[in-house]
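Missing here is one protein chain; the remaining ones are kept as they sit in the complex.
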């Protein structure tokens, strides 16, 4: 089994217009910058981007927003210092925004990956973000019913990978990457070091079954 | 921070009569035999045991059943070759049994640990094990609503541990141990090698926040 | 009638497992399938107790009680293996990530209903294990079993009489007498064990077999 592909372009080639794409990363950590650049080059548009943030400065998701490739953003925190391209598109009403509490975002993606049809979370109960949602009270505690969040693709960033698609991560760069690998139908990993030998079974964080392709990209930003 | 205790007896001392106890392990792997022996010695009874199996032969959970310490078993697979003590108690109507599909058992424990109030699973829909439970159909697929499963204690078996309570595991001995660590109010880990140095942060499988005490027990059965 | 031996049946199932597949083999007879996968195919075996990449049985004397599969047999790791905990293992199963599961059965109905975890005998306490999770999560459920019970009574039925494991979940049934697909119209014959006639096989099958 060899899930390695040679180029970033080859890795993102299956992504079509209108696709929903999970993109790993939090702050500066664990963002697949190489794959995002390749996606921009590749040209797919009308994308739904699922990520914690909505980009900052002129790199990463901000580049997709600047390039007008994004129709909708699902995230927990679109406003960051320097999230000017998100703000520009949002103010001009050029993109749709769905704000999801961060833990609910992670759990909805996990539910998609785990075959769970919905779950009750106390997060957001009684707030604006629960408006219109099914709620219930159990033992005096309020819960909101949340649905799984699937995607067509996930773009991931990992530290080490092998031909079987197994991945491990560095420091705080795990964040959304492992859970997104499970929630997307086709997960693509940009990996700093790809070995031809398998990773040690105990050290694998994302089992290869969740990863469809692996491409080496040595740059750590 | 030092969660190490010196003896198995000290580790199980907080367990009272009537406690609910998750016990890690699957087949021969990852069973905290030392803690179970200490619990028998300790003397607590009327226990609810939550585990995948209900013991086999004369060791582990079978010992607790033989000793008449168990009021109820919640498990996925009580029948194993040699599960004679479970069968004896069950036939004599001396214990209550709740059978839960294995994945639902793991997920209910995870829900307890993750603050989830309930979840919809396709597992068991339309079967005997869903009788009397809330169900719903979403996009043509049937789901059963399952509740979180909490416990007072968890008895765990790990390979390596440190004073902060961090744990890592060997081979297929993870099984229910990591998830049970999260679902119990007080988790006790029997560990093959306890170091005074911290485990490498990337290698930790169960973060120490889920573990209340760690006791070294070098025997691997 | 001609009956496949257990090993020939395992080989027949193995023949249908493609290169690169992620496969869960149920306890009992299905565990033998891996021995018969044709040369040149790399199949990744999942075991519910937390391993992807189950390798062959270890040499005698090198067994490790903390390296087992769901049947509690000693195993090794195959290249590319990984370990994980139970809630992740069942997320993998329930979430549709595996390709094929091979299971034994007491009964299979023509609508794909499967009964493989409990009989009507109240003497035994119920025990389900991971079967219900597998059947809802894995897209292709292959059943591998004897065509009839020991007393000759049929196991391929219009409707299961034993408690169900899952509803409409079986894709294909491999028996010692024939291979049958479950389709919207019921069982459809894929092939007969060499020398058998459809008439003969139908005679020991309660449900209709469509040619």
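Miscellaneous remarks
Lettered A, B and C in written order, each chain numbered from 1.
Methods note: a residue touches a chain if its C-beta (ideal position, glycine included) is under 8 Å from a C-beta of that chain, and two chains touch if they have at least 3 such contacts.
Small disclaimer: the values here were computed from a predicted structure and weren't measured.
One chain is not depicted; across the entire complex it touches A, B.
Only one of A:3, A:66 or A:110 touches the chain withheld from this view, namely A:110. Interface note for the absent chain: among A:129, A:147 or A:200, the touching residue is A:129. Only one of A:34, A:78, A:148 or A:161 touches the chain withheld from this view, namely A:78.
Where subunit A meets the chain that is not shown, the touching residues are 26-30, 52, 76-80, 86-87, 90, 97, 99-104, 106-107, 109-110, 121-129, 142, 169-179, 205, 220-221. Against the chain not shown here, subunit B presents residues 1, 110, 112-116, 162-164, 166, 182, 198-199, 201-202, 204, 207-210.
FYI, only the chains that are shown with their structure count from here on.
Fewest steps needed to get from subunit B to subunit C, stepping only to touching chains, is 1.
Here the spacing of subunit B and subunit C, counted between their Cα centres, is 28 Å.
A straight line joining the Cα centres of subunit A and subunit B is 33 Å long.
Note on chain placement: the centre of subunit A and the centre of subunit C lie 35 Å apart, centres being C-alpha means. Each of the following residues of subunit B touches two or more other chains: 107, 121-122, 169-170. For subunit C, residues that reach two or more other chains under the stated contact definition are 51, 83-84, 90-91, 93-94, 136-137.
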